[in-house]
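Okay, structure first, notes after.
As you look at this complex, bear in mind that one protein chain is not there, while each of the others sits in place.
By letter and in written order, the chains are A, B and C; residue numbering begins at 1 in each of them.
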Amino acid sequence: MSKQTYIGHRTWAIPGCCIPAESTGDEPVNTSRDEISILNTGGSVVSITITIYYADREPAGPYRISVDAERSRSIRFNDLIDPEAILLQKEFAVLLQSDKPIVVQFNRLDTANGGRNHSTTMAFPIT
Amino acid sequence: MSKQTYIGHRTWAIPGCCIPAESTGDEPVNTSRDEISILNTGGSVVSITITIYYADREPAGPYRISVDAERSRSIRFNDLIDPEAILLQKEFAVLLQSDKPIVVQFNRLDTANGGRNHSTTMAFPIT
Amino acid sequence: MSKQTYIGHRTWAIPGCCIPAESTGDEPVNTSRDEISILNTGGSVVSITITIYYADREPAGPYRISVDAERSRSIRFNDLIDPEAILLQKEFAVLLQSDKPIVVQFNRLDTANGGRNHSTTMAFPIT
Partner (left out) sequence: MSKQTYIGHRTWAIPGCCIPAESTGDEPVNTSRDEISILNTGGSVVSITITIYYADREPAGPYRISVDAERSRSIRFNDLIDPEAILLQKEFAVLLQSDKPIVVQFNRLDTANGGRNHSTTMAFPIT
(Lines give C-alpha, C1' and ligand atoms only; values in the text may rest on other atoms or scores of the structure.)
Protein backbone atom coordinates (compact mmCIF):
# COMPACT_ATOMS: atom_id res chain seq x y z
CA MET A 1 0.00 0.00 0.00
CA SER A 2 1.04 3.59 -0.57
CA LYS A 3 1.49 6.20 2.10
CA GLN A 4 -1.81 7.71 3.25
CA THR A 5 -3.90 4.78 1.99
CA TYR A 6 -6.93 4.11 4.20
CA ILE A 7 -6.90 0.58 5.64
CA GLY A 8 -9.39 -1.49 7.59
CA HIS A 9 -13.15 -1.25 7.81
CA ARG A 10 -15.84 1.39 8.34
CA THR A 11 -17.93 -0.48 10.90
CA TRP A 12 -16.67 -2.21 14.06
CA ALA A 13 -18.40 -3.79 17.06
CA ILE A 14 -17.29 -4.52 20.64
CA PRO A 15 -19.98 -6.41 22.56
CA GLY A 16 -18.30 -6.83 25.95
CA CYS A 17 -17.41 -3.45 27.49
CA CYS A 18 -17.71 -2.39 31.13
CA ILE A 19 -15.90 0.54 32.77
CA PRO A 20 -14.15 -0.73 35.92
CA ALA A 21 -15.22 1.35 38.93
CA GLU A 22 -12.19 1.19 41.20
CA SER A 23 -8.51 1.99 40.77
CA THR A 24 -5.27 1.68 42.71
CA GLY A 25 -2.25 3.95 42.30
CA ASP A 26 -1.42 7.30 40.70
CA GLU A 27 -3.83 8.94 38.24
CA PRO A 28 -4.15 8.92 35.27
CA VAL A 29 -1.59 6.19 34.49
CA ASN A 30 -3.22 3.68 36.83
CA THR A 31 -6.84 4.66 36.38
CA SER A 32 -8.96 1.62 35.55
CA ARG A 33 -10.50 2.05 32.13
CA ASP A 34 -12.08 0.53 29.05
CA GLU A 35 -10.85 2.26 25.93
CA ILE A 36 -10.65 2.01 22.18
CA SER A 37 -7.59 2.76 20.07
CA ILE A 38 -8.18 3.84 16.49
CA LEU A 39 -5.68 3.99 13.62
CA ASN A 40 -6.27 6.29 10.67
CA THR A 41 -3.52 5.73 8.10
CA GLY A 42 -5.23 7.88 5.48
CA GLY A 43 -4.56 11.39 4.28
CA SER A 44 -7.64 13.13 5.75
CA VAL A 45 -9.46 13.28 9.05
CA VAL A 46 -12.05 10.52 9.64
CA SER A 47 -15.39 11.16 11.34
CA ILE A 48 -16.72 8.41 13.58
CA THR A 49 -20.13 7.90 15.15
CA ILE A 50 -20.39 5.70 18.25
CA THR A 51 -23.59 4.06 19.49
CA ILE A 52 -23.74 2.46 22.94
CA TYR A 53 -26.04 -0.53 23.48
CA TYR A 54 -27.21 -1.57 26.94
CA ALA A 55 -28.93 -4.63 28.36
CA ASP A 56 -31.99 -2.90 29.71
CA ARG A 57 -32.46 0.50 28.05
CA GLU A 58 -32.52 2.24 24.69
CA PRO A 59 -29.21 2.73 22.83
CA ALA A 60 -27.33 5.96 23.62
CA GLY A 61 -25.69 8.29 21.15
CA PRO A 62 -24.59 9.27 18.67
CA TYR A 63 -21.23 10.13 20.22
CA ARG A 64 -19.09 11.89 17.61
CA ILE A 65 -15.30 11.71 17.46
CA SER A 66 -12.65 12.22 14.82
CA VAL A 67 -9.11 11.04 14.13
CA ASP A 68 -6.70 13.20 12.18
CA ALA A 69 -4.86 12.11 9.05
CA GLU A 70 -2.03 9.66 9.77
CA ARG A 71 -2.73 9.62 13.49
CA SER A 72 -3.79 7.13 16.14
CA ARG A 73 -6.15 8.04 18.94
CA SER A 74 -7.16 6.30 22.17
CA ILE A 75 -10.46 7.19 23.78
CA ARG A 76 -11.50 6.17 27.27
CA PHE A 77 -15.21 5.42 27.42
CA ASN A 78 -15.57 7.51 30.57
CA ASP A 79 -14.62 10.52 28.44
CA LEU A 80 -17.70 9.99 26.26
CA ILE A 81 -20.10 12.36 28.04
CA ASP A 82 -22.06 13.99 25.19
CA PRO A 83 -25.01 13.30 24.82
CA GLU A 84 -24.70 11.44 28.18
CA ALA A 85 -22.06 9.80 30.36
CA ILE A 86 -21.62 6.01 30.29
CA LEU A 87 -22.33 4.44 33.67
CA LEU A 88 -19.53 2.76 35.62
CA GLN A 89 -19.55 -0.99 36.16
CA LYS A 90 -22.50 -1.52 33.83
CA GLU A 91 -22.10 -3.78 30.81
CA PHE A 92 -22.52 -2.25 27.37
CA ALA A 93 -21.68 -2.88 23.71
CA VAL A 94 -20.13 -0.45 21.26
CA LEU A 95 -20.79 0.14 17.56
CA LEU A 96 -18.40 2.40 15.62
CA GLN A 97 -19.25 3.73 12.18
CA SER A 98 -16.60 5.68 10.29
CA ASP A 99 -16.81 7.59 7.03
CA LYS A 100 -13.51 6.00 5.90
CA PRO A 101 -11.68 2.74 6.71
CA ILE A 102 -9.99 2.54 10.11
CA VAL A 103 -8.66 -0.18 12.44
CA VAL A 104 -10.00 -0.43 16.02
CA GLN A 105 -8.63 -2.22 19.08
CA PHE A 106 -10.23 -2.62 22.50
CA ASN A 107 -8.16 -2.33 25.69
CA ARG A 108 -9.07 -2.74 29.34
CA LEU A 109 -6.92 -1.80 32.33
CA ASP A 110 -8.15 -2.82 35.77
CA THR A 111 -6.02 -1.76 38.74
CA ALA A 112 -8.52 -2.55 41.49
CA ASN A 113 -6.89 -4.67 44.22
CA GLY A 114 -3.39 -3.80 43.10
CA GLY A 115 -1.76 -5.11 39.88
CA ARG A 116 -2.14 -3.61 36.42
CA ASN A 117 -4.40 -6.16 34.75
CA HIS A 118 -4.76 -5.79 30.99
CA SER A 119 -6.95 -7.44 28.40
CA THR A 120 -7.23 -6.65 24.72
CA THR A 121 -8.80 -7.76 21.47
CA MET A 122 -9.33 -6.28 18.06
CA ALA A 123 -12.84 -4.92 17.65
CA PHE A 124 -14.97 -7.05 15.33
CA PRO A 125 -15.01 -5.76 11.73
CA ILE A 126 -18.31 -5.65 9.86
CA THR A 127 -18.00 -6.14 6.12
CA MET B 1 -25.64 0.74 7.81
CA SER B 2 -29.07 1.90 8.86
CA LYS B 3 -30.45 1.83 12.34
CA GLN B 4 -31.67 -1.63 13.36
CA THR B 5 -29.61 -3.45 10.73
CA TYR B 6 -28.42 -6.87 11.91
CA ILE B 7 -24.63 -7.16 11.87
CA GLY B 8 -22.20 -10.02 12.38
CA HIS B 9 -22.66 -13.76 11.99
CA ARG B 10 -25.14 -16.45 12.98
CA THR B 11 -22.63 -19.04 14.22
CA TRP B 12 -19.76 -18.47 16.65
CA ALA B 13 -17.32 -20.77 18.43
CA ILE B 14 -15.22 -20.40 21.60
CA PRO B 15 -12.98 -23.45 22.12
CA GLY B 16 -11.19 -22.50 25.35
CA CYS B 17 -13.65 -21.91 28.19
CA CYS B 18 -13.30 -22.90 31.84
CA ILE B 19 -15.25 -21.44 34.77
CA PRO B 20 -12.76 -20.37 37.46
CA ALA B 21 -13.62 -22.02 40.80
CA GLU B 22 -12.39 -19.49 43.33
CA SER B 23 -12.98 -15.80 43.92
CA THR B 24 -11.69 -13.01 46.16
CA GLY B 25 -13.69 -9.94 47.19
CA ASP B 26 -17.31 -8.79 47.18
CA GLU B 27 -19.96 -10.64 45.17
CA PRO B 28 -21.07 -10.35 42.40
CA VAL B 29 -18.62 -7.73 41.10
CA ASN B 30 -15.56 -9.80 41.96
CA THR B 31 -16.94 -13.25 41.28
CA SER B 32 -14.62 -15.19 38.97
CA ARG B 33 -16.41 -16.03 35.76
CA ASP B 34 -16.30 -16.96 32.10
CA GLU B 35 -18.95 -15.10 30.18
CA ILE B 36 -20.12 -14.16 26.71
CA SER B 37 -21.32 -10.74 25.65
CA ILE B 38 -23.72 -10.57 22.72
CA LEU B 39 -24.71 -7.54 20.63
CA ASN B 40 -27.98 -7.51 18.73
CA THR B 41 -28.19 -4.30 16.69
CA GLY B 42 -31.30 -5.44 14.82
CA GLY B 43 -34.94 -4.50 15.19
CA SER B 44 -36.24 -7.79 16.64
CA VAL B 45 -35.33 -10.26 19.36
CA VAL B 46 -32.77 -12.93 18.37
CA SER B 47 -33.01 -16.55 19.53
CA ILE B 48 -29.75 -18.32 20.26
CA THR B 49 -28.98 -21.97 20.88
CA ILE B 50 -25.81 -22.88 22.79
CA THR B 51 -24.12 -26.28 22.70
CA ILE B 52 -21.36 -27.13 25.19
CA TYR B 53 -18.58 -29.53 24.11
CA TYR B 54 -16.43 -31.37 26.63
CA ALA B 55 -13.23 -33.37 26.43
CA ASP B 56 -14.60 -36.62 27.76
CA ARG B 57 -18.39 -36.74 27.49
CA GLU B 58 -21.25 -36.07 25.09
CA PRO B 59 -22.11 -32.47 24.20
CA ALA B 60 -24.63 -30.76 26.50
CA GLY B 61 -27.56 -28.62 25.44
CA PRO B 62 -29.30 -27.04 23.76
CA TYR B 63 -29.24 -24.07 26.10
CA ARG B 64 -31.65 -21.41 24.82
CA ILE B 65 -31.22 -17.68 25.30
CA SER B 66 -32.46 -14.54 23.59
CA VAL B 67 -31.33 -10.95 23.17
CA ASP B 68 -33.86 -8.18 22.68
CA ALA B 69 -33.84 -5.74 19.75
CA GLU B 70 -31.06 -3.14 19.96
CA ARG B 71 -29.70 -4.58 23.19
CA SER B 72 -26.51 -6.18 24.45
CA ARG B 73 -26.50 -9.06 26.91
CA SER B 74 -23.78 -10.69 28.98
CA ILE B 75 -24.29 -14.24 30.18
CA ARG B 76 -22.12 -15.98 32.76
CA PHE B 77 -21.69 -19.63 31.95
CA ASN B 78 -22.48 -20.61 35.53
CA ASP B 79 -25.96 -19.22 34.92
CA LEU B 80 -26.57 -21.80 32.18
CA ILE B 81 -28.29 -24.49 34.26
CA ASP B 82 -31.00 -25.84 31.92
CA PRO B 83 -30.77 -28.66 30.80
CA GLU B 84 -27.77 -29.04 33.19
CA ALA B 85 -25.21 -26.90 35.02
CA ILE B 86 -21.71 -26.51 33.59
CA LEU B 87 -19.06 -27.88 35.91
CA LEU B 88 -16.52 -25.54 37.55
CA GLN B 89 -12.85 -25.70 36.60
CA LYS B 90 -13.49 -28.13 33.74
CA GLU B 91 -12.51 -27.15 30.21
CA PHE B 92 -15.24 -26.86 27.61
CA ALA B 93 -15.96 -25.32 24.21
CA VAL B 94 -19.00 -23.29 23.21
CA LEU B 95 -20.97 -23.18 19.96
CA LEU B 96 -23.57 -20.42 19.52
CA GLN B 97 -26.16 -20.55 16.75
CA SER B 98 -28.43 -17.56 16.27
CA ASP B 99 -31.44 -17.09 14.00
CA LYS B 100 -30.11 -13.64 12.98
CA PRO B 101 -26.64 -12.04 12.79
CA ILE B 102 -25.04 -11.07 16.11
CA VAL B 103 -21.55 -10.27 17.42
CA VAL B 104 -20.10 -12.31 20.32
CA GLN B 105 -17.18 -11.59 22.65
CA PHE B 106 -15.68 -13.87 25.31
CA ASN B 107 -14.58 -12.46 28.68
CA ARG B 108 -12.92 -14.09 31.67
CA LEU B 109 -12.49 -12.57 35.12
CA ASP B 110 -10.35 -14.50 37.62
CA THR B 111 -10.05 -12.98 41.11
CA ALA B 112 -8.51 -16.00 42.84
CA ASN B 113 -5.38 -14.97 44.79
CA GLY B 114 -6.31 -11.30 44.76
CA GLY B 115 -6.17 -9.08 41.63
CA ARG B 116 -8.89 -8.72 39.00
CA ASN B 117 -7.34 -10.65 36.10
CA HIS B 118 -9.12 -10.22 32.77
CA SER B 119 -8.75 -11.87 29.40
CA THR B 120 -10.87 -11.39 26.33
CA THR B 121 -11.20 -12.29 22.66
CA MET B 122 -13.88 -12.10 20.04
CA ALA B 123 -15.57 -15.46 19.56
CA PHE B 124 -14.64 -17.09 16.24
CA PRO B 125 -17.19 -16.38 13.48
CA ILE B 126 -18.28 -19.24 11.22
CA THR B 127 -19.21 -18.20 7.70
CA MET C 1 -25.57 -25.93 10.47
CA SER C 2 -26.55 -29.50 11.23
CA LYS C 3 -25.30 -31.57 14.12
CA GLN C 4 -21.82 -33.00 13.49
CA THR C 5 -20.95 -30.48 10.78
CA TYR C 6 -17.26 -29.59 10.77
CA ILE C 7 -16.68 -25.88 11.31
CA GLY C 8 -13.64 -23.61 11.13
CA HIS C 9 -10.38 -24.02 9.26
CA ARG C 10 -7.72 -26.68 8.66
CA THR C 11 -4.66 -24.49 9.25
CA TRP C 12 -4.04 -22.16 12.19
CA ALA C 13 -1.03 -20.17 13.37
CA ILE C 14 0.00 -18.73 16.75
CA PRO C 15 3.20 -16.67 16.47
CA GLY C 16 3.68 -15.55 20.08
CA CYS C 17 3.98 -18.53 22.44
CA CYS C 18 6.29 -18.91 25.42
CA ILE C 19 5.87 -21.39 28.28
CA PRO C 20 6.10 -19.48 31.59
CA ALA C 21 8.77 -21.03 33.81
CA GLU C 22 7.50 -20.30 37.31
CA SER C 23 4.26 -20.94 39.16
CA THR C 24 2.64 -20.09 42.47
CA GLY C 25 0.02 -22.24 44.24
CA ASP C 26 -1.36 -25.77 44.03
CA GLU C 27 -0.63 -27.97 41.01
CA PRO C 28 -2.01 -28.51 38.40
CA VAL C 29 -4.73 -25.83 38.69
CA ASN C 30 -2.23 -23.02 39.23
CA THR C 31 0.60 -24.28 37.01
CA SER C 32 1.71 -21.56 34.61
CA ARG C 33 1.12 -22.68 31.05
CA ASP C 34 0.63 -21.85 27.40
CA GLU C 35 -2.03 -24.04 25.88
CA ILE C 36 -4.30 -24.47 22.89
CA SER C 37 -7.95 -25.42 23.03
CA ILE C 38 -9.41 -27.17 20.00
CA LEU C 39 -13.06 -27.70 19.09
CA ASN C 40 -14.08 -30.52 16.78
CA THR C 41 -17.82 -30.28 16.12
CA GLY C 42 -17.72 -32.97 13.43
CA GLY C 43 -18.76 -36.60 13.45
CA SER C 44 -15.30 -38.21 13.28
CA VAL C 45 -11.93 -37.88 14.96
CA VAL C 46 -9.63 -35.20 13.51
CA SER C 47 -5.87 -35.70 13.13
CA ILE C 48 -3.67 -32.66 13.72
CA THR C 49 0.00 -32.07 13.00
CA ILE C 50 1.81 -29.36 14.96
CA THR C 51 5.07 -27.70 13.89
CA ILE C 52 7.02 -25.51 16.31
CA TYR C 53 9.06 -22.59 14.92
CA TYR C 54 11.90 -21.02 16.88
CA ALA C 55 13.94 -17.83 16.53
CA ASP C 56 17.33 -19.48 16.23
CA ARG C 57 16.98 -23.14 15.26
CA GLU C 58 15.24 -25.45 12.82
CA PRO C 59 11.50 -26.10 13.23
CA ALA C 60 10.59 -29.01 15.51
CA GLY C 61 7.97 -31.64 14.82
CA PRO C 62 5.72 -33.00 13.61
CA TYR C 63 3.86 -33.39 16.89
CA ARG C 64 0.73 -35.47 16.30
CA ILE C 65 -2.51 -35.10 18.26
CA SER C 66 -6.16 -35.94 17.67
CA VAL C 67 -9.53 -34.73 18.88
CA ASP C 68 -12.49 -37.08 19.02
CA ALA C 69 -15.82 -36.45 17.30
CA GLU C 70 -17.91 -33.75 19.02
CA ARG C 71 -15.26 -33.08 21.63
CA SER C 72 -13.04 -30.21 22.75
CA ARG C 73 -9.47 -30.74 23.87
CA SER C 74 -6.95 -28.50 25.61
CA ILE C 75 -3.27 -29.26 25.25
CA ARG C 76 -0.52 -27.67 27.31
CA PHE C 77 2.60 -27.11 25.24
CA ASN C 78 4.77 -28.60 27.98
CA ASP C 79 2.97 -31.89 27.32
CA LEU C 80 4.28 -31.97 23.73
CA ILE C 81 7.39 -34.09 24.27
CA ASP C 82 7.53 -36.30 21.15
CA PRO C 83 9.73 -35.86 19.09
CA GLU C 84 11.23 -33.42 21.65
CA ALA C 85 10.17 -31.26 24.59
CA ILE C 86 9.56 -27.53 24.10
CA LEU C 87 11.93 -25.43 26.16
CA LEU C 88 10.61 -23.25 28.98
CA GLN C 89 10.71 -19.46 28.75
CA LYS C 90 11.82 -19.54 25.12
CA GLU C 91 9.69 -17.86 22.46
CA PHE C 92 8.20 -20.02 19.72
CA ALA C 93 5.45 -20.01 17.10
CA VAL C 94 2.92 -22.76 16.42
CA LEU C 95 1.45 -24.05 13.17
CA LEU C 96 -1.48 -26.48 13.34
CA GLN C 97 -2.62 -28.46 10.33
CA SER C 98 -5.77 -30.57 10.63
CA ASP C 99 -7.30 -33.05 8.20
CA LYS C 100 -10.74 -31.50 8.82
CA PRO C 101 -11.99 -28.06 9.91
CA ILE C 102 -11.52 -27.15 13.57
CA VAL C 103 -11.48 -23.99 15.70
CA VAL C 104 -8.39 -23.17 17.81
CA GLN C 105 -7.93 -20.77 20.74
CA PHE C 106 -4.71 -19.85 22.55
CA ASN C 107 -4.65 -19.44 26.34
CA ARG C 108 -1.89 -18.42 28.72
CA LEU C 109 -1.95 -18.68 32.51
CA ASP C 110 0.92 -17.11 34.43
CA THR C 111 0.86 -17.50 38.21
CA ALA C 112 4.41 -16.34 38.91
CA ASN C 113 4.47 -13.68 41.64
CA GLY C 114 0.99 -14.53 42.84
CA GLY C 115 -2.22 -13.76 40.89
CA ARG C 116 -3.77 -15.88 38.15
CA ASN C 117 -2.94 -13.81 35.07
CA HIS C 118 -4.73 -14.89 31.89
CA SER C 119 -4.43 -13.86 28.28
CA THR C 120 -6.21 -15.32 25.28
CA THR C 121 -6.78 -14.92 21.56
CA MET C 122 -8.15 -17.03 18.77
CA ALA C 123 -5.37 -18.63 16.74
CA PHE C 124 -5.02 -17.06 13.29
CA PRO C 125 -6.93 -18.98 10.58
CA ILE C 126 -5.21 -19.62 7.25
CA THR C 127 -7.59 -19.80 4.31
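Some points to look at:
The rule is simple: a residue touches a chain if its C-beta (ideal position, glycine included) is under 8 Å from a C-beta of that chain, and two chains touch if they have at least 3 such contacts.
Predicted, not measured: the structure shown is a model, and the values here were computed from it.
Considering the whole complex, the residue from C:N40, C:S74 or C:S119 that touches the absent chain is C:S119. The residue from A:E22, A:D56, A:E70 or A:D99 that touches the chain not shown here is A:E70. Considering the complete assembly, subunit A touches the hidden chain via residues 1, 7-8, 24-25, 29, 35-39, 41, 70-74, 103-107, 111, 114-122, 125. Where subunit C meets the omitted chain, the residues involved are 11, 13-17, 20-21, 53-56, 58-59, 89, 91-93, 95, 97, 106, 108, 110, 112-115, 117-122, 124, 126. The chain not displayed touches subunit B at residues 115, 117, 119, 121.
Throughout what follows, only the chains that are shown with their structure count from here on.
A rotation of 90° superposes the C-alpha trace of subunit B on that of subunit C, rounded to the nearest 5.
At the subunit A-subunit B interface, residue numbers used by both copies make up under half of all numbers present, so the two copies contact each other through mostly different positions.
Spacing of subunit A relative to subunit C, judged by their CA centroids, is 30 angstrom.
For subunit C, the set of residues touching two or more other chains reads 115, 117, 119, 121.
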